[in-house]
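Every protein chain except one is present and positioned as in the full complex.
Take a look at chain A:
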């Protein structure tokens, strides 16, 4: 393959991967963040203690985390069809990606929130702050460095999941690597794909580290 043939393929696939990751990161945060908060506040001695709910959420999260992504991806195909209308393409792959990453992120959110000292929560209670105020103005801001670090790890995991999603028609760099690198022995393209993937991971990790470090400095 010539460079002129490869370039448009690479650009298109990179954009698809970026789209997949951005969308699935968005939904992962929308689902995983409240789930992580719920895991903390419903625990014994939490702000909204509810042992039953806590146990149910814990089991759901553990199921989500114990399924290998490749299995989860296939298992949720009916759900994907229901939500997106199709099981093929970048948008369709957002469903399994989100379902795979959200429980993972929820656990990281839980860990980050548990790092916030009990005395800070109690100080806020002593001021007469409501429980939602404590979540929004104490727990989340105080855990922000940990949340950003957790999000970084999650996005890196999503990048690797997205390459797998490519294998079942999700498009993106993973799909490119399989179709050209694996099936047609286009070694050059394969190598470039790998380099692009590494670059994206490095970029995300560095960005995450910088932000987390700035937040943690206080």
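Following the convention adopted for this analysis, contacts are C-beta pairs under 8 Å (C-beta built on N, C-alpha and C of every residue); 3 or more make two chains touch, one makes a residue touch a chain; residues count from 1.
Throughout what follows, contacts and distances are computed from a predicted model.
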item	value
Listed names "Threonine dehydrogenase", "D-methionine transport system ATP-binding protein", "Fe-S cluster assembly protein SufD" or "Rieske (2Fe-2S) protein", with the criterion being the UniProt name of the chain not displayed	"D-methionine transport system ATP-binding protein"
Selected residue (touches chain absent from view) among A:56, A:123 or A:198	A:123
For chain A, residues in touch with the removed chain	117, 119-120, 122-130, 133, 137-138, 141-142, 144, 215, 217-218
